[in-house]
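A single protein chain has been omitted; all remaining protein chains appear in their positions.
As written, the chain order gives the labels A and B, with residue 1 at the start of each chain.
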Amino acid sequence: MRKQSIMPRLRRLFTVRNLVIGIPMIWLFALAAAPLLLVLNISLAHMEVTSVSSLWHWADNELTLKFNFGNYLYLGEDSLYFDTYVSSLKFAALTTLYCLIVGYPFAYFISRAPEHLRTMLLMLVMLPFWTSFLLRIYAWKALLADNGVVNNGLMGLGVIASPIHMMHTSFSLTIGMVYAYLPFMVLPLYATLVKLDGRMLEAAADLGASPFKTFWLVTVPLTKRGIIAGSLLVFIPAFGEYVIPELLGGPRTLMIARVLWDEFFSNNDWPMASAVTIVMILLILVPMALFNRYNDETRLGEKS
Amino acid sequence: MRNMFGRSLFGRSWLIAVFIFLYIPIVTLVVYSFNDSRLSTVWTGFTFKWYVDASHDRELIDGLIISLKLAFMSATLSVIFGTFTAFVLVRYGRFKGRGLLTSMANAPLVMPDVIVGISLLLMLVALQKWLGFPERGIGTILLGHALIGTSFATVVIISRLREIDLRLEEAAMDLGCKPFQVFWLVTLPLIASALVSAFLLTFTLSFDDVVIAAFLSGPGSTTLPLVIFSRARLGLDPSINAVATVIIVVVSIGVIASSLYQLRAERRRQREVADAYAQGKS
Partner (left out) sequence: MASVTATTDREVLLKIDGVSKIFDGVVKAVDNVSLSVKKGEIFALVGSSGCGKSTLLRMLAGFETPTSGRIYLSGQDITDLTPYERPVNMMFQSYALFPHLNVWDNVAFGLRRDGLKGAELAERVDAMLSLVQLSKYGKRKPHQLSGGQQQRVALARSLAKRPTLLLLDEPLGALDKKLRETTQLELVNIIEQVGVTCVLVTHDQEEAMTMASHIAVMDEGYFLQVGTPDEIYETPNSRFVAGFVGNVNIFEGKVDEDEPDHITVICPECTHYVGHGITGTSGMRVAVALRPEKIQLSSVQPNKNHNWCAGEVVEIAYLGPHTTYHLKLKTGMVLKVQQPNLTRKMADDLTWGDHVFAHWTRDAMVVLTE
């Protein structure tokens, strides 16, 4: 009785609903998921003159699947790839660390500024973010060149006698990366710091903690979320960064995105480039998974 | 506590130092756009000639026009698909494929641009072989930018959708709205500000992108960042400084004006709320 009256309504509801779900589903599947599956597919193939070999073959009622793990094996054998992955991880980690060292006090002082100033300071942090990233990196070339602004300035002041070579070194690369990603560290840190209850700090002081101890034992643990979020927001894009190493890095500052680019455009080895890509994705998924687990745990913790 | 740490000399110096670090490249860009010398980064005199040069530079101008068109289209697509994605994720509760949709929407946020570029290119090449289209050009770059944009727009719109009191939508339904009318008459006006932010954000992302465009561009679709990037690889070019200065000025005016407007609107609103409250008491 009841089922009969409700089923037609449910069916009507479900078609509209599924249509609405289907639109983003198809769009994102076509542009985000399908290409990655294809990359995985190609990484297991090998190059045949101008095209990629097919993984499966159907003949005589027999389906043959041929996986070529050679690309992955080669990744492990060739020290260039291994070193590049390590070096990319190293630069990403250093960038994250420096951003944290510079950004934490910065975010802290902004969050403790008078309220009318805070909005303005935050806007000043965001403003470069809206202007072209590429142009801002380009600007560092003029700053760090041998005859650039910094060298000229230091020589003009008499600090140094001859220009220091800074461009195309790991120094210029690191400074460019810290510069580009600092706002990504500052914003989540600020968001947690500004919510920090001032009374809690007063309570800690009242209980006899020195300012440094209060900071270390109360402020830092309470802003753990911001630290983790900010670090991931810096680490992940820094790891896969292409433009900054290309413009500011040197021949010795190996970054995986550049190697990938060269593999693709210069060597035209698509299966190899695909294998490099897949390993990169796996390396990114590790910190992501950790973050998600941490997020779930804190959420569960808050609920109970 | 607050005074000891927050407003100390150390605090102020740190703030100032970091702001100098953030702004010095921008200031240098602007200053050297007026520098007479081409080769050296030494100041030799004031000039407007790089602006004149840039305005006659076909490559730069064409790149600018292409980039503006592309950014506009990408932002439009991103907001449309971002709204769908956000709406489905926030309002539809549990459904089959929810996890898949979430990961697909999040993936472009964490994937390096190089990966997005390569994977899309490989797919487009495969499609082209199979179907004979699409040719690489503005359209293919648009797909890449709209993908990234959809993800960012989704994040912005989701956070606004979550804030909306569900009772507002129920009230609309209670007063006779069918589901689509609820969305059109209540939900959409309430998330309008987020849609505008998402549009501006995704416009900027597209206008700024080099890497994805490098993979997906074809003949006749060289965007402004691609032009700038290929010149920047070779060395310094004062025409780029001139273009940069124009972009920086336009963006800064826009950002500052809109934040001031928002600040005013917020203050006015608070005042009105306070007035209404005071009046209710009397």
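The criterion applied here is as follows: a contact is a pair of C-beta atoms (placed from the backbone, for glycine too) under 8 Å apart; a residue touches a chain by one contact, two chains touch by 3 or more.
What you see is a predicted model; the values in this text were computed from it and never measured.
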Among B:S55, B:Q181 or B:Q262, single out the residue that touches the unshown chain.
-> B:Q181
Looking at B:A171, B:V196 or B:L260, which residue reaches the missing chain?
-> B:A171
Residue positions on chain B contacting the omitted chain are 165, 167-168, 170-178, 181, 185-186, 189-190, 269, 272-273, 275-277, 279-281
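Here, only the chains that are shown with their structure count from here on.
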Chain A-chain B separation of Cα centroids, rounded to whole Å | 17
Would you pull the chain B residues touching chain A in the complex into a rising list?
-> 1-2, 4-7, 11-12, 14-15, 18-19, 21-26, 28-29, 32, 40-42, 81, 84-85, 87-88, 92, 95, 97, 100-101, 104-105, 107-108, 110-115, 118-120, 122-123, 126, 129, 143-144, 146-147, 150, 179, 204, 207-208, 210-211, 225, 228-229, 232-233, 235-236, 240, 244, 247-248, 251-252, 254-256, 259, 263
Residue ranges of chain A in contact with chain B within the complex | 16-17, 20-21, 23-25, 27-29, 31-36, 38-39, 42, 51, 102-103, 105-106, 108-110, 112-113, 119, 121, 123-128, 130-136, 138-143, 145, 147-149, 152, 179, 182-183, 198, 201-202, 205, 211, 214-215, 236-237, 239-243, 246-247, 257, 260-261, 264, 270, 273-274, 277, 280-281, 284, 288
